[in-house]
Each structure stands twice: as structure tokens, then as C-alpha cells.
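Below is one structure; the comments refer to it alone.
What you see is the complex with one protein chain gone and the rest in place.
A, B, C and D label the chains in the order they appear, each numbered from 1.
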Amino acid sequence: MEAVQSYQSTSVELFLLIALLLPLLSFFISFIISEKYSWSVPFLATLLLIVSLASSIYVFFSIWKHEPFAAHIHWFVIGDFHFTIGILVNNISALMLIVVTGISFLVHLYSAGYMVGDVGIRRYFAMLGFFTFSMLGIILADNLLLIFIFWELVGFSSYMLIGHWKEKIEASTAATKAFLINRIGDVGFLVGLMIVWAYQSSFNLIELNSSTDILSWQTAASLCIFCGVMGKSTQFPLLTWLPDAMEGPTPVSALIHAATMVAAGVFLLARIHFIFTNQALDVVIIIGGITSLMGALAALAQHDIKKILAYSTISQLGLMVMAIGAGAPEAAMFHLFTHAFFKAGLFLAAGSIIHSLHQAQHHNNDHFDVQDVRNLGGLRKKLPFTFLIFILCGSALSGLPFFTGFLSKDAILTALQFWKGSEFSWRWFMFANGFIVSFVTVLYTFRMIWSVFMGDEKKTINLSITEPPLVMRAPLAILGFASLWFIVSINPLDYSSWLYTGLHAGKHFHFSLMPIISGLWVMLAFVTAYVIRNKSLQSTFLMNNFHLDRVYDTLIVKPTSQLANLVDHLDRKWIDGFIHGTAYGQVILAHFTNWFDRIVIDGSVDGVAGVAKGIGSLTRSFQGGKIQLYIFWAIFAIIIFLIWLII
Amino acid sequence: MNLLNFIFYFLESVAALSAVSMIFIRNVFYGALLLITCLIALAGLYVLAFAEFIAVTQILIYAGGILVVIIFGIMLTSKISGKPLVVEHANLFSGTLAGLSFLGLLIYFLSAQKFNVFSTAKPLPEASLHTFGIELMSDFILPFEIAGILLLIALIGAAVISSSIKSKKV
Amino acid sequence: MQQYLISLLIFTPLIAALLGIFIPAKLVPYFKALTLFANILQVFFLFQIFNSYESNGTIQLIEKQSWITINMGSLGILKAEYFVGLDGLNLPLVALSVVVLLIATISSWTIDKNVKGYFLLLLLLNAAIIGSFTALDFLLFYLFFEFMLLPMFFLIAMWGGARREYASIKFFLYTLVGSIFILIVMIALYLSVSDPSEPGRLVHSFNMLNMADSTRFISNTILDPHNTWMIGPFPARYCAFLLLFFGFAIKLPMVPLHTWLPDAHVEAPTPISVILAALLLKIGGYGLLRIAFPIFPDAAMHFSWFVGLMGVISIIYGGLNALACKDLKRLIAYSSISHMGFVLLGLASLTTEGVAGSVYQMVSHGIISAMLFLIAGVLYDRTHDRTIENYSGLSTKMQSYTVIVVVAFFGSMGLPGFSGFIAEIMVFLGAFKSNSVNGLLHESLAIVATLGLVLGAAYYLWTLQRMFFGPFHLKGGILESSIVDLNKREYIMLIPLVIAAIFFGIIPQPLMDIIDPFAKHFSEFVINSGKSLTLNP
Amino acid sequence: MEILSDKLELIRMSISFFIPELILSIGILLIILIGLIKKDNLTILSFFSLGILVLSLWFGIIQIRQHVLPINLFVGMIRVDGFSGYLKILIDIGTLLTVLMTWRKQREQKHLPEYYALILAVVLGAHLLVMSMNLIMVFLSLELISISSYLLAGFSFSRKGSEGSLKYFLFGSVASAVMLYGFSLLYGLTGSLDFSSFMHHQMVKDQPLFLIGGFMALVGFFYKIAAAPLHPWSPDVYEAAPMPIVAFFSVVPKLAGIGILSKFILTVNIMGQSAYPWQIIICIVAILSLTVGNFSALWQKNVKRLMAYSSIAQSGFLLVGVATFLPQGIHYMLFYATAYMIMNYLVFIYLQQFESCGMHEISSFAGIGRSQPLSSLFLLIGLVALIGLPPTAGFMGKFFIFSSLWESYQLSGQPILLWLFIFGLLNAVVSLFYYLRIPYYSFIKSGESNIKTNILTFENLLGLILVIGVLYLFFNPGLLMGWINKINFAL
Partner (left out) sequence: MFPLQHFLYLGALLFSVGLIIVITKRNAIMVLLGIELMLNASNVNLVAFNQLNPSALDGQFFALFVIIVAVSEAAVGLALVLRVYHDYKTSVPDELNELKD
């Protein structure tokens, strides 16, 4: 991070506060507004978000490539320590500010159409506003404690939004799972905070950054904080909640579970990159690598359109984390930026498919799972606009040249290339992993688009499907547009553009062959995908995929594993199983402690009572009503006394 | 002295034997008679211990008073039920254990004990009764009076207790 | 009035109770009004207290009247005083008490059985609670401390649920054992210290501040720190500290001395559960902070690892148990155990953050647990069933209620923005830092304790999921018509608590201002005098 | 015979310090006479015995106010001092309350004149016992108490009454025979019946027979205060006796016994120079009494038996005061004795009231908390005081006693004192179980009770006074302790 100098800039401060607080205001308004006026909520919320977005843009332009902005106020004091609330805006956070408010605005707009008629619409928009606020909080906060606070709050809003359709049991289960797994990560984050506090007595990022020498606690602290990132950014092994989180409304998936919240982990890693030691970074990149590969492979085997996207998100996040681990936070942030748009676009487009199909189903009283790609096909005629967006964003995701994804992926691959060094080591696997992932990405993206839009119509053939309304199409259009290369770089083959230089002011690594190699690689993947498509049509695609996954599984995750299963299965059976297992274990343990409580502790209390009664029955057993025995016992006691006293 | 010694040991063994045999007899009436024997022997011992007044009182009150009452009691309590006067033993083991251990304990320590003689002055037999009277009315006036009240209370109490029997019978 | 504010606070309910005796039992509304009036008066006095209180780490608004003075001949003079005062430790707790008691009174509005007895006992309990928080004389404290038992016993036993008798006896038994432990130490203590108030004479006073001054111990008494009196193989001061610790830990309650709590909570009527959780448990923590630690700083330092360990065990164990609970109130009761473990952990760290977090946690838990029990009570009032499994999808029928439940649950699991978060994070920071600052607690304690957060999330979310989400249906013969949303009275009870929980979560400064001087002084005092006593025995 | 005339002069002078006892003696005679003459006028009898007790109390108070220094009376047979004077006052007050309790059901009490005469005889014996300085006097007054008590125990004139009476008699006789044997040994060893002179016989202090004699003598006192292991008579006797008598037994003979016990134990201890662990004996007996009393009471269903065990346990607490072997401990013991008397009578007054409604078993108390709230409340206060919870005199009493015990431990370092300390205090927890069973039934269990509610009864008035006493002694123990502290407890 750059040397930071705080200065007073009232306008920046003002607009920052507007950008930050308007979503909160939206939360309150949506929450308070009465049932009768609930129709006004989408408008009000969207309006507020526009203003917020506008302020963000203003802030972005005042900050971008300028001095960072910092300000803080006292929060509370304990002993000699001051806890502060503060804002620190540098290039990274300014960029994120745009991403968050921008996508949030688009999602608000989209939701106005998507969620129309939902009974919980006020709650929905309230939580969207609250989420945006919390997310902005993470981005702007100048100290770790504050980041942690907002970190948890986004978890909370994510919980509320995943469980928005609370009558659906799957939704509430998924929400619980999401929050719990996040909490596990957050606990790690908390431990990290404790370590930082114990050794530095400060949470302020600027102060933490000011000590230059690498300290021993940093590895532990950074790894602990990375645990938080694992939870939020769905890194291995805490990645299972995200596919389930797709039970939430699709715009929510777009905003939270694709574009912003899950990327918050990556953002945090970039923001506190200075804490990470080399050892810690090694762990980070390994985790990232595993995650990206697993996500990509799992995505191949999915049938649910949203789950494919979810696994894809996991995979992409893994890539970003790898970039961080490779010491290139700027590459990670770059990919984060591009990914946010194209993935949000994909989700929203998927949402519009679902929306349209649902409406059509509603007309025809037909019921099948509209999210299952096996039920879909040939929709390109009925939903041409959506198809277009899918193509645009999907290409970006696949990393085809002339799309943003290509540039950002290049940046990451380049970073990996430099990071791996010239000597062969384990690092090379990571580098290879990057390529494999990008290869697989193409496969599943292509498969998804193909099976949804190409071929013949299947169950949808009798439905009269129409494109979604304008409020939904507009955001799609914007996002599709934002997937094109010129948004981030004029030169479609060179990522080091205005954005990248803003993220990283120093000298850029360049490996001039990389765009070409990666372009060719992607094309190869594309061809492969196309070839495999035929096989898939012959319904052996899935089986092939199984074999493929098995190979990767034996190569990377568990060489000794004889259980050849899908990564999907691996995911479910092992990790979910593990988490379930621990959950069951916990429940069993809980039951055990409960039993222990009742039997042993209560029992011992009752036992004490029993002993008391026992003593009582002993002492009263001399009280049988026979006077001569009384006398005998008394005399006996006297004799015992006397003998004891004298001897 | 020889004769006196003989009398002393004779009386002592009479007292001891009659007492011990009280344990073994099974007839209450005999028990009462044995007690009388024992008490009379004790009275004799008291004489030998220069306590003539106590000896006399012992014979008068115990032999003449208490035991008559007790015998009456025996008669009364056996008459109604018509049962023989046989007395069973209960708690034989525990009772014997308690008594014998007490006995052992006491004998052991009594024999080990050296008692101090506090004054060597011999009592004057002829003045004894006189002194007794005077002391009773001076030093021991309070116990004397209290003993009177005690007897009164016992009398009244016994009367009330037994009168209630009558009243119930009627 | 200024100098009698605390007395007014204590005696208002007593006077009200006295008046209440003469009101015929038939006039039911009068008792409610009387109690409410007393509570409102207390709130008024509380405001006055805040007006005249200055946060500077000293004890203020002191009232001191001689109470018992007995010449004990060669043993000196026994002197007990009516000695009350407020500092950063007990002012927040007193304020909490006044508010919670007011809410408990409102919550008691539905009591219809033997109203006179109920409200009179409630008033007595009120006075006893405020009294034990303000007393600075050990004997006075003990008086109030024990005086809480009987009203509480009867309130549980007469107005409680099905197994109320068992629960009340258990409550009484446990707490009495604890208070006997305290009594044992109290007797030993007052005979070991001398009060300088009357020079030239040996005065044994119960002044707690005096007891905390190690120079006041009479030389060669058993508890004299400069004397190494052993009881068996243990130093006498350690034994005394442990007795005090266990005495208060029962009240706290600490695992494994906690089993009275779930039973008492489950069986007690709602207002009583509220008081029990929000206030009575705090007296345990208060006792540790006020009595056990300052008076035996050397032993406190020696055993702080143990205290911390027990805190962590409570946190984890309570959480695990809550996970297995089928009864809503029982679940909340176990969560209380878990949360009170944080008090122990923070206290054991003896760092400013830890201690401040500890006190903050007491206040925060007071607010949140009151809310939780009121919530359980709301449901119980409607259906007379608290079995979690018998409900599903309540959120569709009781929307406002669900909102409050979500707020309370998330508040209780320590979500940022609620008071519990501030408290818990302070405790964690303090506990973790302890090793590097004073070497008392190992870092692993704090780390293990964080599992409590996960557990907390687990049981609350699971409960939410089971009871409030999913499709609406009921089991166990609950009538659907009984499921209605909150009424006005319930809003009045709940909303202030919600606001308080959020306010203290976002703006901790006002409360921290009061607590901080105390926490700083406390941790320094215990560490310094503990060290000096251990170094020169 | 100058010596004799001196003695007579002394005796004559003694009379003026003997007024309370004289009044009692004359009262006994007069009441028998009145009983003969006016058999049917029961109220006069009650009034008369009340009058006698009030007079005795009055003179007792005058005595204690006038004579601070101990005076030996009747040639050293008894001694008037503050300690005995104080106990005498307690005894008189206790008896007064007994008479008041009897008054309420005098119609049901047969043989009322004899009944009062016997009560007064017990009081006389108790007075003499606490003043005794001579083994003869101890024996006689103890027997006076005992024999009267045997008779009183049977005054319900029922089957159970006679059974209890006989059992009491048999047990008591054996105990007093053992005590007497102990006396005889002590006499033999010291050559003196005046037990305050024991401490001049330094040579006996380490002789085993002295220990045997002393302990056997103590047996008689333990029996009198119903301390374990000499307690088994008391539940049976209490169950059999009429309620006022039970109350009376649990206070008056006990106070007298503990009075003589504390005098006696300090003399056999010979100012701490005795080679034998007298302190430990008392401690063990205290522990035993607490255990037996409290734990056995857990099982009881009958109210009177419950109170019998309670009184055994309370003897244990009184013994704790003695076990300190400190003057202050004795003072605190007196305080506790006062508190004990008040709270015990408070309980018994109401037990009698409820007994007259046919409640003998604890379970029959169910529901009376509703029908008779005030009485139940007062009963509750009494029981709470017996447990020793604040804010009652019972707490203060225990608190003081255990304070002095701690001090004693601090001085001597005897571990048994510490055990007694902890064990004694924890016994309160056990006692909680059974003491609270009555209020538990009356308030918490619902039951049928169709007793009419009447607040303005004589019992409630009396109860109110005692409740005030119980509370006052908590809130201002200084007043009473001030009086007690003026007592110079020295032999």
C-alpha cells in the first residue's frame, strides 16, 4: 500500500457518507414503511441507490490515482486504548465502491421487476439496502475491528436474503448453513484480530502498515484472518455453502453470492496484503488453487443453472485468491472487478430465464424445475436478448479474447508465471492449475449455454415465453456491455490499462507471450467443448466427466483415494459430510453433554441428596422405638468415646 | 481386724453375687429379693466405711420403702395379664458387651489410679450423727430443701399418673 | 435528597411492600399500580443518580451509617455499617436492575393467581437486588444477597410451571450452598481485618474496601497475606478465595455448578425468569469483581487460569447443551450459562479490556437475556407450550414477533451492532492479550472460547429455522387461533430492550465511560497488589 | 460454734438473693393448694402461674441489674452471677410463653394444677441448675427437672403419652446414673464436690479417671440438652407430649443444661491445662448432633418429631458456642440461646394452633397458606430463622457463634474447629430441606383447608411480638449483645 497521508476534504467526506448511508436509509425506509405503501419500496430504494452510486462515482474520481483519503472519529475508550471508527479510501476501495454501488443499483433495478408481487418485498429491499451498507462498510473501514463488524453484518444480511422465502425449508436450511460456515471462518478472523491486538494494540490499517519489519506473529494472524476469507469467499474447505445459497432470490445471488460479498474476502486480502508473510501466502495460494479446481470441476457436473454459476464463482474466487497468494493483489482485484460484472450479468440473465419460465408456467399450469438445464434447450429463439447477454457474459467468464475476463485472467496467469519462478517446484503445479481451471471454465460455460439455448426445445416447447420487462433487461444490457474489453483496457490483449495501473502503480510484470498462449489455450478449450458437446448429446458426457473428475481427484486431492467419484460427490460426501458429520457429532455431543448434565451432574446432586437421605436413614435407624436399644446405643457411643479419648 | 476383714469381704461378695445373679434369674420377684440382699449387704459395707447414717437410711428407705413399692408393682403388673413372672432377655449380646466393656474400662483405670488422701483426721463416731444433723441444716440446707420439693413433686406426679388410670377405668 | 439517592432506590420498593400489606387482597389493580409506581419512582431516582454521578473511578454517593457495633471484649469491636455507594462497576448494574425490574413488572400484568403475594414478593426482591448491588459492607451485602433467596423461591414455587417445586428447591439449595461458602469466608475475613476508623482500638469492620487493603490485615490472623497459614496442604488465603469463587460461581452459574439454572428458568414464570437471568446471575459476577478478586488478589492471580478455564468450559458446555435442548426456555437458559462464561473469562484475564468486557457483558446479557425470556414468555402466554418441535413457520403468522426474535437471537449470538458483540470482543481481546501482558491466561483459552460463537450461532439459527421458518404448522395440540402477534403491552416491554441492545452495540461510549475507570483501576489494583503479596509473603 | 453461726448468717443473707427461686418454690406449693380448693377455675390457675413467673422474672431482672459481681450462696452450693441470671431470665420467659400457650387450650389439659406445678418445678430446677456450683446441687436440680419432665411428658394422658413418658424415664434415669457415677469419680479424685475447685487440683488434670469421670458427667448434660449420642429419647418424647410441653422441653431444660455444661466444661478443662481434649469432645458431640438432628429430620412426617430433630440440631449449634472455649463464645452462645428461644416458641405457637385444627403430619399443612396467610407467614419467619437465614435473629446468632469459633480456631489452630466451622455452616443447607417442608406444603401445595380466617387471634398477637423480636435481633443485635457483654463470665 502507498504511503498514506490523510487530508481534510469535506466534499469527499460528504459524498462518502452519502454513498455509505443512503443504503442504510433505504433499509430503514423499507423497514418502516407500512404494508399499504409497499409498492413504493422498490422505487425509493432504487432511487436512493442511484444517488449512492452517483456519490460513489464522484468519490471514485476524486480518489482514483490521488492521495488516499482517511478520517476517523473516536468510538470508545478502554484503558489507554482508543477504538475508532474511520474511513480509509484508496484506489482499491474506491474501485470496490463503484463495483458495489453499481451492481447493487443494477440489482435493485432488476429486483423491482423480478420481485414484483412478493409479500416480503419490503424485507427484501430492506435487507438489500442493509447489505449494501454493510458491504460498503467493509470497503471503507480503516481498521480491522470495523471490517470484522461489517464482515459479520454482511453475513447476517446474506443469511436474511438467502432465507428470504422463509416458507421454503431448503431456503432456511441453506441460510443457516451459510451463516454457520461463515461464522466458522469468522471465528478464525476473530482469533486473527486477537493476535493483532495482543501484539500491536491497534487495529488501524495505517498504523499496522507502518511497521515495516516482518514480525513473527504475522504469519499466525494472517492465516487466521485468511480463515475469515475462506468462509466468506468460499475457499476450500469452507466452500459448500455457496451452492446451497442459490436457494435465495436470483438477484441476491447475483449481488451477494457472485459479485460483491464473496469477493469481499479477496478485497480484504488485497487490503491487508502487507500483513501476509511468505509462508502465509503459500498457504493462501494452495487453498486458492484447490478451490478453483474443485469449483471448476464441480461446475461441469451440475444440472442446475444457478449451481453451475455458483461453482463457477467458487472457481473464479479461487483464482483470485491464487493471485493474492502469488503476490499480485492487483491482479486479483482486477479479476474481481471484471468478474463482478460478468458474473452478475450471468446470474441476472439466468434469473430472467427463471422469471420468464415461471411466468409462463404460471399461465400454463405446468410444473417442472426451470433451473434444471436438462429441461431446457433451444431458448435462443424465445429469449434472444437473454441469449445475447449470456453469450457476452459467458464469453467473459470463459476468458475469450475481447472480453474483460480474458484480460483479468491474463493478469492472474502472468502473476502466477512470475511467481512460480524458473526452478521447478510445487509452484509449477499451481501455475498449471491456473491453466487447467481456465480450460475447464470454458467447458462448463459452453455446456451451460449450449444446453440452455441451443439444440431443441424440451419441456419448454409448449410454453409461451416472453422476454422479461424493461427494468430487468436494462441492467442486463449494462452488464453485458461491461463485459467487453474496452471497459478496462483499450488494447484487448494488454491488461495493463488505466485500471491496472490504478491498482498497482509500480512496474508491471509482463510476459508478452501470455495473451497469445492463453488465447490459444482458450480456443483449444472451446474446440474441446464443442467436440465434447456431441458426446454429451449422446449422453455419455456425464460419464466422461466422471472419469475426468476422477483423474483430477486422484492427481490432486487424494492420491490414495480409491473412491472414484465426482468432485461433486466428493464435495457432498466428504466435505459436506464432514461438516454434517461435525454437525451431527456436535449434536450427538450436545445430547451427550445434556445427558451428562442430567444424569451425572444432576445425578450427583441428587446423589448428594441421596447420601444425605442415606445418612438420615442411618441416623434414624437407631430410632426404632425400642428404648433399651436407645440406651444401648447411647452407652455404646459413650464407650467408643471413652476408648477413643483414653487410647 | 481379721473379723472385720472377713465381714468386709463377705459383704462385698454377697453384694457382688446377688447383683450378678440378678442378671441370670428370670423371675422379677426374685430379682427384687436379690436387690434387697444386695442393698443390705451394701448397708453393711457402709457401716464399715464409717457411714452409719447412710447405712441406716439405705435399709430403711430401700429395703423398707422402695422395694415394697416395687413388689407391689410387680404384683400389680403381673396380676392383670395372668402371665408368669418370667422375664425374657433381649439384646443379650449387646447388653453384655456394653456392661463388660464398661466394667473392664473402669476396673482397669480404677486399679491404676492412686487416690489422694485429703485429710487424715479420723471421724468421731459419736459426734457423727450430730455433725450430720448440723451440716444438713447448714451446709446442705439448700439440697435438703430441694430434696423435699423433689419428693413432693414425685409424689404428686406419681399420684396424678396413677389417678389417671382410675379415672380411665371408670 | 442528593445524598440519600441510593437509599431511596433501595427503600422505595420496601416501603411500597409495607404499604401493600395493608391493601386488601381483593383490590388486584392496586398492587399492580403500586409496584409500577415504585418502579417508576426508582427510574426517577436513577436519573437523579446519573445526574450527580461523575465518572472518575471513585466510589460516589456514599452513604454510611453505623448499624451494628458490638464490643467483643478481647476480640475487639464488631462493626457493621449501612454502607452503600456506586462506582463504575455497580452503577451500570443498578441501572440495568431498575430497568429490568420495571419491565418485569409490566410483564407481570398477566399474573392472576394470588396477586397480592406476587407483587409484594416482587417488591421485596427488587429491594434485595438493588441492595446487593450497592452494598459496600460485606454483612449488608450478605443480608441482601440471602434475602433474595426466599422471595425468589416462593415466586418460582408458587407461580411456576409444572415442576416448579423441584426447580425451586434446587434453586434454593444451590444458592444457599453458595451463600454458605461466602458466609464462611465473610466470618474469617472480618475477624482478620481491622478498621482504622477508631485509632487505638481493634475494630473489625465489614467494610469491603477496607478488606481489599492488604495492610489492614491484622498480623498473624489466618487470612493475613503476610502469614502463611496452611489449611491442610493449601494456603488459607487460597482456600478462602476458592470458597468465595465457588460461592459466586454457583450464582453465576458456572459449569458444573449450573444445573439449577435451566430448571429454575423453565419452571419460573416469565417475569421471574427475566429477573433471574438478567439480574440474579449478575450478582455472581458482581461478587467476584467486588469481593473475591480485590480482597484476595494473590489468590486471584494464582487461580486466574482456573477461573478462565472454567469460563471457557462454561461457554462451550452451555453452548453444546443449548444445541440439544427441546424446550425454548431451556435453550435460552443454557445460552445464559454460555454467555456468563464470558464474564469469567474476561475477569480472569485481569486486563483492562477483559474486565471492561466482563462488566459490559453483564449489562449486555442483562438486556438481551431479558428480551429472550420475554420472547419465550410471549409464546408461552399464547400456547402454554414451549417445545421447539411443536412449532414451525411462525414467521408467517407472527411477523413482528419474528422480527423481535431475530433481533434478540442475533443479539445474543454476538452479532456486531448489538451490545453483546462489544462485550464479547473485549473479553476475547483481553483474554488473548493476557498472556503477553501479565502472563495469566494462555492464548488457547481465548481461541477455544471462540467456538462458543459458532455454537451460539448454531443453536439460535437452528431454532429459528425450526420454529419460525418453513411452512406454518403446529403440533402437540396447540390451537392455531392462539397464535397472534404481539400486543401493545408486549411491545412496551420489548422495544426498549431492543433499542438498548442496539444502542449499546453501536454507541458503547456512554456505558464504557462509566465502566472504564473501574476496569482500569481494578485490573491494575489486582495485578499490583497480587504481585506484591506473592513476592513478599 | 462460731463457724456455724457464721454459716447461718450467710444462709440468712443468701435468702435475699434467692427470691426468684423462693417465689417459684412457694408458687409450686400454692398452686397445688389452689388446685385442691378451686379445681374448676382454670383461669385462676393460669393467671396464678403467670403471676409467679412474672414475679420470678421481675426479681431475676432486678437481681441481674443489681449484682454484677458473682455471689456464692448457701455456703457455696449455688452462685448468683450474670451468666446464670441471664439464663434464668430466658428460662422464665420461655416458661411464660409455655403458660400462655397452655392457656389457649387449658380446657383440654387434664390435671392443670399439677401440670403447672410440674412446670414450675422444672423452672425451679433449671434455675438451680444454672446456678449450681456443687455436684450435689447439680444432681438434685437435674433430677428435679428430669422427674418433673418425665411426668410432664405423659400429660397428654394417652397411650402414646405414657409410652413416651416411660421411655423418657428409663433413658433419663440411666443417663443420670451414668452422670452420677461420673460425679462420684470426680469427687474421689478431687475430694470436693464444689466443681469450681477442680482447677485447684492440678494433679488430676492428666489422670485418665478424671477424663472418664468428667466425660460421664458430661453425658448427663448431653442428655439434658438432647445432644447426640444422648438424643434418642427426644423424638419419641416430643411426639408424645402436648405441644406446649414440647416447646417447653425444647427450650427450658436445654438452656439449663447448656448453662451447666458450659460452666462444667470450663472447669474440667482447668484453664486449658487439662491434658485431655475436652474441646474436641464438644466439637465431636456438636458435629454428631448436627448430623443426627438435621439428617434424621429429613425423613420426618410428623411435625413434632421434626421439631425434635430440629432441637437436636440446634443443641449442636449451641454447643458450637461452648466449643470455642472463649468467654466471647459463651456470650454468643447466650445470644443464640435467646434467639433460639424466640424463634422456637414462634414456631411452636403456630404448630399448636394448627395442631388444634387437627394437623399433626406435615402433609396436612397443605393449603393453609391461603386460608391462614398471616399465621403461615409468621410460621415461615420462625422456620426461616431456625434455618438461619437473614434477616432473622437465627442468622445473627449463628453468625456470632461461628465468628467466635473462627477466632478460636485462629487461636488454637485445631483442625477440628475448622471442620466444625465448615460442617456446621453447611448443615444449614440440610436443615433447609426439612424446615421448609412446612411452608412448602402450606404455600405451594394446594389442599383443602376449611379453617376460618381470623387475623386478630391471641396467637397472632403473640406471634407478632416474637416476629418483631426475631427481626429486631437481626437488625439491632447490639442492644442485646451489650447486655450480654456486661455479664462477667468467669468462674
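Basically, a contact is a pair of C-beta atoms (placed from the backbone, for glycine too) under 8 Å apart; a residue touches a chain by one contact, two chains touch by 3 or more.
The structure displayed is predicted, hence computed values, not measured ones.
Student: Which chains here touch the chain that is missing from view?
Tutor: A, B, D
Student: Of the listed residues D:296, D:392 or D:460, which contacts the missing chain in the full complex?
Tutor: Reading the full complex, the residue touching the unseen chain is D:296.
Student: May I ask which residue of D:11, D:52, D:119 or D:151 touches the chain that does not appear here?
Tutor: In the full complex, the listed residue that touches the missing chain is D:151.
Student: Suppose we count only contacts with the excluded chain; which residues of subunit B make the list?
Tutor: These residues touch the chain not displayed: 4-5, 8-9, 12, 15-16, 19-20, 22-23, 28, 31-32, 35, 38-39, 42, 45-46, 48-51, 53-54, 57-58, 61-62, 65-66, 69-70, 72-74, 76-77, 80-81, 87-92, 94-96, 98-100, 102-103, 106-107, 110-111, 115-119, 121-123, 131-132, 135-136, 139-140, 143, 147, 150-151, 153-155, 157-159, 161-162, 164-165, 168-169.
Student: Give me the subunit D residues in contact with the hidden chain, please.
Tutor: These residues of subunit D touch the chain that is not shown: 135-136, 139-140, 143, 147, 150-151, 154, 159-160, 162-167, 169-170, 173-174, 177-178, 180-181, 183-185, 187-188, 191-193, 235-236, 239-240, 296, 299-300, 305.
Student: Counting contacts across the full complex, list the positions on subunit A that touch the omitted chain.
Tutor: 620-621, 623-628, 631-632, 635
FYI, only the chains that are shown with their structure count from here on.
Student: Name the chain pair with more contacting C-beta pairs, choosing from A-C and A-B.
Tutor: Between the chain pairs A-C and A-B, A-C carries more contacts.
Student: Using CA atom averages as chain centres, what separation in Å is found between subunit A and subunit B?
Tutor: About 102 Å, centre to centre.
Student: At least two other chains touched by the same residue of subunit D: list those residues.
Tutor: 208, 212, 433
Student: Identify all positions of subunit B at which a residue touches two or more other chains, and write them in rising order.
Tutor: If we look for residues of subunit B contacting two or more partner chains, we find 105, 109.
Student: Spell out the residues on subunit C that touch subunit A in their complex, using ranges where they run on.
Tutor: Residues of subunit C touching subunit A: 170, 173-174, 256, 259, 317, 320-325, 352-353, 356, 393, 395-396, 406, 410, 415-417, 421-422, 425-426, 428-429, 431-433, 435-436, 443, 446-447, 450-451, 453-455, 457-458, 461-462, 464-465, 468-472, 508-509, 512-513, 516, 519-520, 523.
Student: What does subunit C use to touch subunit D in their complex?
Tutor: Counting only subunit C, the residues touching subunit D are 67-75, 78, 114, 117, 142-143, 146-147, 149-150, 153-154, 157-158, 164-165, 168-169, 172-173, 176-177, 180, 183-184, 187-188, 190-191, 221-222, 231-232.
Student: Give the list of subunit A residues in touch with subunit C in this complex.
Tutor: Those residues of subunit A that touch subunit C are 74-81, 145, 148-150, 152-153, 156, 159-160, 163, 166-169, 171-173, 175-176, 179-180, 183-184, 186-187, 190-191, 193-195, 197-199, 201, 583, 586-587, 589-591, 593-594, 597-598, 601-602, 605.
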